[in-house]
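In this view, the complex is presented without one of its protein chains, the others remaining in place.
Chain lettering (A, B, C, D and E) follows the sequence in which the chains are written, and residue indices restart at 1 in each chain.
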Amino acid sequence: MPRSPVYFESIEIGEKIESIPRTVSETDIWTFAYLTADFFPLHTDAEFAKKSIFGKPIAQGMLVLSIALGMIDQVILSNYDVSSIIAFFGIKDVRFLRPVFIGDTISATAEVVDKQDFNEISGVVTYRLEVKNQRGEAVLSALYSALIRKNPSK
Amino acid sequence: MPRSPVYFESIEIGEKIESIPRTVSETDIWTFAYLTADFFPLHTDAEFAKKSIFGKPIAQGMLVLSIALGMIDQVILSNYDVSSIIAFFGIKDVRFLRPVFIGDTISATAEVVDKQDFNEISGVVTYRLEVKNQRGEAVLSALYSALIRKNPSK
Amino acid sequence: MPRSPVYFESIEIGEKIESIPRTVSETDIWTFAYLTADFFPLHTDAEFAKKSIFGKPIAQGMLVLSIALGMIDQVILSNYDVSSIIAFFGIKDVRFLRPVFIGDTISATAEVVDKQDFNEISGVVTYRLEVKNQRGEAVLSALYSALIRKNPSK
Amino acid sequence: MPRSPVYFESIEIGEKIESIPRTVSETDIWTFAYLTADFFPLHTDAEFAKKSIFGKPIAQGMLVLSIALGMIDQVILSNYDVSSIIAFFGIKDVRFLRPVFIGDTISATAEVVDKQDFNEISGVVTYRLEVKNQRGEAVLSALYSALIRKNPSK
Amino acid sequence: MPRSPVYFESIEIGEKIESIPRTVSETDIWTFAYLTADFFPLHTDAEFAKKSIFGKPIAQGMLVLSIALGMIDQVILSNYDVSSIIAFFGIKDVRFLRPVFIGDTISATAEVVDKQDFNEISGVVTYRLEVKNQRGEAVLSALYSALIRKNPSK
Partner (left out) sequence: MPRSPVYFESIEIGEKIESIPRTVSETDIWTFAYLTADFFPLHTDAEFAKKSIFGKPIAQGMLVLSIALGMIDQVILSNYDVSSIIAFFGIKDVRFLRPVFIGDTISATAEVVDKQDFNEISGVVTYRLEVKNQRGEAVLSALYSALIRKNPSK
């Protein structure tokens, strides 16, 4: 049973994709610091973090956003032929709502909130991403969009 | 010669921070896929990438954004006491302008484009991030903002 | 739309799970060598590999097996509530059929080939794992089994 | 004093290789999840693991097997010229006997249990792998085999 | 405002570079063990470390040295055009003065202590590296030198 392509026309506003949950570990925080070479002390200097308004190290906002987008992608990839997704188009309005600490378990939801024609062969679909922790508190929200092919057989 | 804090009042619109350049490697792309568990085939499936509009694997947009923000942070951390930076506030309007391929060398510039009072003790500073490749072509632009403390001695 | 549990009773012999494809990179091979501290020269010594029957470095058999099982798990996790899967039970008869080189793109299929009662609350389900490269050639086969909960409401 | 090759003829049933011990860390578990993109919640979702029969996250079975085989290989590589080892041949009957938790320290023993002629130039040697934790409890057992060259000078 | 080259003539004995602090994490220790394939039990075997004179795992000396040199380099790279630095020349007299435990936060200072002519186009600059923990205790000292270009316009 091959995966079917996800064409622009068949995506409906209001559709939701729900990720599985994932704990944010110390290893996640350090690997993200390694990759970006960004040792901002709120994340990687325990003494600094102790004196901050958070009292202990927090996960990088970009890590939480990257993991959340990845968690959503896993569900899409498992269920659709994504050769119809041309490119990641843009991100709008990312808000870091609450700190994510080591050991917090986050999950994400992406809801289709807008569809716009782009050209003859593709359209732009916009998703609202919401990330929650294990207590159901919102920790991050964002709007992002993808360029998705129209059904060539139509 | 201790680093001096970077207070809201002393930041001026038009100020620019320039990162050092960094090549985007295959290891970067895979480590980002590992960290996010996102094996979107444009990045990690050579056969899929061959047939895509790009003809070969491209770096993840979020990787390029994360590295660019990290490259800017390194310069800030090397020159200022960042205990006055309270939190990463948000990201607005990220655009992925051109693909970044394995072996491309990117550098980033962040320019202060807006300052807004937030409350008695802090303000929001907005930066325009521009990322270029080794040919000087823009590959990504974004607006992001940080919550920065006001000088307590004033 | 919450994921539904995957209970022992509802799993049918002949059912198939198909992974998405993934290229095996140099980074994969080195990260596996790092994790296992196993620098067997066929994988990490270019001079040794040149003189071997393969002529160049090959991916570790255990890496291919681990990636393939992970690729199958991603599809299961994206579609089912896995709290009914109690534990990974065992692996039987792993065969390394062809070398996997850097740049090869593999995909995996897991087919339910056996179901056995284990105790009142669970049963053992056995899967045949087949891993192929981008030319459709089998590179690895294995049998593995999981301990899966029976439907408590029955 | 160059390492001597390990030829099929000179390997004796009953021979044992003992690894050094190694603690299984949180970093190990996450790196294995990264590499395989397998975020099965028993390993990487603290909330899920709390409610499981284990009460907390456990190491992936494949991680324990991979580390154990690597630990054995290190001893072999340190003592023999392995150009006589043609390939990893297969794995039979892996059993996950007890959970391995973060902080457990494992060590492995591999004992030669079978030798079979394969063709004129090589034979198949089968090892029984036993992995124990710091309390001496068996956590994993497996049978695996390698294709090993015969002494060309005989 | 482009970075200016750091020429041999302009470097003065007594000049100091101060790094930002960084906590040494369990992930650091394991990543260094991965990279070097060195599982010396004082770092990666919790049972062994318990019985050692340190009572618990300590960071590898080479990890502390590598991180400290990297922390210094970040400051140099952020402030100078390093195309005038030809090569890392050598290290002399590294002393491991106190153990660094997981969670300790280290910072480094490099002071220019010697300058020697090398040839017409370059000279050797020697730095004394001092690494301290969060209590201000010295944990490592070293002397290292770099080959640095003379100002070609002189």
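Just so we're on the same page, a contact is a pair of C-beta atoms (placed from the backbone, for glycine too) under 8 Å apart; a residue touches a chain by one contact, two chains touch by 3 or more.
Remember, predicted model here, so these are calculated numbers, not experimental data.
If you put the hidden chain back, the residue from A:39, A:118 or A:144 that touches it is A:39. Considering E:17, E:46 or E:67, the position touching the chain not shown turns out to be E:67 (whole complex). On the side of chain C, the interface with the absent chain consists of residues 26-27, 30-31, 34, 37, 39, 41, 44-48, using the contact rule stated above. In the full complex, chain D touches the omitted chain through residues 1-2, 16, 18, 20, 74-75, 77-79. Interface with the hidden chain, as seen from chain E, comprises residues 22, 28, 31-32, 34-42, 48, 51-53, 60-63, 65-67, 69-71, 73-74, 77, 82-83, 86-96, 142.
Convention: only the chains that are shown with their structure count from here on.
Shared contact partners of chain A and chain B, listed by label: C, D, E.
Each chain gets a centre from the mean of its Cα atoms; the one farthest from the centre of chain D is B.
Chain C and chain D, compared by their mean Cα positions, are separated by 17 Å. Centre-to-centre separation of chain A and chain C, using mean CA positions: 26 Å.
Touching two or more other chains at once are residues 31, 34-35, 37, 39, 41, 48, 74, 77 of chain B.
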